[in-house]
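Heads up, one of the protein chains got dropped from this complex, but the rest are sitting where they should.
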């Protein structure tokens, strides 16, 4: 790519045609070069069954093309029209409680319903037939934020097919699910059900498999639409990934099926946590993209939503978030949505053109960011530099979302975020990687609470250490296999030999509980009764029932070192462990050949002087060895 | 009226006939002159379908008549008997989740079910046929606390009819509901549904319209019964209004259809908030009654229920609450219920005759209050004096009850209560008024968070200012039109011209957050980035992202002044704004011709000396220019 994308979701169906012309003018003014059209247009495109109305979209695409704005054309399948629900009530989703949901929001379909799948490919075909050759098109955008689950009989049927495929025999399923416990042994496939509401605790492997199943089933739905598009168009096809505990999608696996990894990113914190979440989301997207450029498909222009209220982004913060994404590999900065809606459920969702109109601070910042981005276009294909990896495995996350763990404070995402935060605060860029990935390029690999891991992946990590890697394994790792069955003989199961430790007993800490370490540090969340079988003790518990027992150990293995950290350590302890120091500005390096681009984003209020030399791209000025970065300022320095 | 009503709900069907005689004696002893009979008597009156048992009620009415107690005869339609639910299961209500409720409580019907409507007018007809001419009757009481909603298919059908009536065409409905957002466009009326549980955020206008619909539908049910009664009786017909966030009833509109506005009032606070809530409820009732006398139909004699426990009212507090209601226009003081039940769901609901029996503090206070009221009868027709109005609009409340607002701390009722409290604390009586009302008699009109307002109502408010009125508009006002669609170009939408301000961005505050004002005051809940386009700045934000920006503005318009207050200001700031000072006793004036009656209620523990002259009605003593009011004391002074 030779340019950075800038723009966002454009929903002209909400506005009169005279507004469209103003939109085109304002887009030009703002430097917008890509808009996503059609995400929620099904009822506008097909207002009644089989009656298509393309006229408005014809006009819009022509208008955009004339304005030099490319189009990411979406299939509108995330929200079928009301008539669809009337004709196919069996395709309305059902909760685990058995409540059949009604339309009147979005995502009111079950992706297992044949009627839905057929209607979805139908509208996709109609769109590609009509617009496959439209000169404005740059990309296809299938659906929106796949992730909706359902517990209806149709989903149950598909689940059983998926299980049959995965396990082959009921004996295998019964073993994997440990159905001998509580008399759950299945003697016929037809008896297997989704983990609907039941009397008491659910079966954890059934729960895990239902998430695996939905990821695969939704992927199948995506691939059906992609195939329809591919028949008639060679443009890139993608879908926008959304990340959340309720989204059972294995994005790492899905990434192989999209031409560009695209994510939506909405921080849920309003303080500095928003910047940290931005880096986290961007680094995760890059890992899904295998290090190649990816695309920030949605963010909010003016606000941060903490779930209770909208916090208005301070001046410059939108640009800083956008630059942080680009620094970490995004091929641009897109937003939801272009123009704030006048009504509907997200009437207060922030937009590039707010309710107040273009005469507004937000739109002025939009214009300023749009004028800045072209100067950064040369970085678009450079790779992000990182020599540390943090492991992330979505199946491990799912396995820890049940109700059966020894502590409700165990939280996989938090453990991974903690690890990422330690490096983020020190200005060290990290990659995320899957446990089975080739990690040989990293000097250090951090493994937060990897509860579920296959024997193969564990062997791969051992080999990484043997060859000289430094591996830091966190508490509650290696416990179960991919069937969520515990490895016997002592925790941390898959890692006991590598780490040279054996744990008989967990000691979960209370919500506010802390445990002291002999180094002066502290642990939270969790502790374990560690026996250092063949490991050195690096830090010990002080006081309490574990007084004097190992807390952190280290074992030399081949050319490398394997550490075990049996509690959730505080920032300083982590910094000591990883050799980290603080950093006043967010610093990310990208490289192509001999050229390095250093992104500097000052999230603080004070000026920071950064030792660096090269050319600053935004200003075009030479930098002699030191750059004074004002509070809130951003800079991108190319060094030869 | 020439007397004040005193009494309450009387449920003789819970007791043996020998108790009825004791009741009649005790009522005489207490000065009771009105009881409501029959509210929950359906299963006693019609124990099986079509089998009426009137004997017990014949006896009771005769007994009451002999005791000189008038009867407010109720139709029992708020609780159909169990046999009704068996015969008409389709008439049991359904929640938004699709749960069909069972009988065994009260209000277990859907008011849209034809079988229910028909049964309700049937039992009403049977009652008026039998008792229409009974000499004990003073009033008819239809149903009880209308406000129950349902989401069943029958309700859906009626909702669609109502929408067809309101909008005429689907195009109008689609525009009003902004259905272009999230692909909700309707192409057939049959596709429209109630806002049942759905996948994600509901459509806010659909939500609002469902509340409007239910208010109208319940009113229709009321009017059907009223018509049946009117055919055979010319006595006043009313129903008791109940007020709560779950009650979708537009009482201001309903008031036109009752012969006497009657309310139930149960404070939910146990501290001085209970007195404030009493004043609030009474002032609201008076506004519904258009300033004419209204009737406190229910209160609790001995306790305040905060939702977690019953707080016992301190000695004298029942009388003070009753006097406060009468001061503010009530034509009496009635209670639920006469005699505490021995069993059932409200077995601990306080009563005039408690479980302990008439030998009890409560009953002694009941007798004392009953002996005091006749001395106040002369005030019954006098009007309450107020020159300040606070606007209240139930549709605005409903519009703010969705899930779509920029902050979950925005709460219309709280904003209105805050405004009312400022005046209440200063001893200033205020009226409530609807936005479209004629406000010319008020020197000051306060407009708390009037989120939704029509153009016509906004014009009427502007005209009020032009003609010399003082208008104080609160934050988050004027934003949307009656379709809940945002006015574009800058907030506060409908008020930007009048106030001379323009707001681009909201800055919601966190739950504990505060913002400082240059006057020394503080704001909570909310703040806004205000541009004073043609207004003077009265107060400014200090510190934070809005440092130096206008917080309170003022604009002279014609002969009046329009203020804007962009945050929820503290008590002192409000007092300064409205020119208020504290008041040690609750003071309300009523007037008829040249005579003024001043009600003085001392909610404090200490004696207060009030400068006033005239005759104190309770004691019959002359007051020379100063009245010493003991702690907890009440006085009513007639001044010529």
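Read from first to last, the chains carry the letters A and B; within each, the first residue is number 1.
Keep in mind that, in the parts below, a residue touches a chain if its C-beta (ideal position, glycine included) is under 8 Å from a C-beta of that chain, and two chains touch if they have at least 3 such contacts.
The structure displayed is predicted, hence computed values, not measured ones.
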Cross-chain touch to the chain not pictured, restricted to B:70, B:121, B:148 or B:573, is B:148
Per the definition of touch given earlier, which of A:216, A:275, A:431 or A:483 contacts the omitted chain? A:483
Identify the residue among B:311, B:522 or B:589 that touches the chain left out of the display. B:311
Among B:172, B:232, B:355 or B:443, contact with the omitted chain is made only by B:355
Residues in subunit A touching the chain absent from view: 97-98, 176-188, 190-206, 403-409, 483-486, 488-491, 502-508, 510-511, 529, 545
Which residues does subunit B use to touch the chain missing from this display? 11, 13-14, 40-44, 47-48, 76, 79-83, 85-86, 93, 97, 99-108, 148, 302-303, 308-312, 314, 340-348, 354-357, 360-362
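Definition applied: only the chains that are shown with their structure count from here on.
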How big is the gap, in whole Å, between where the Cα atoms of subunit A centre and where those of subunit B centre? 48
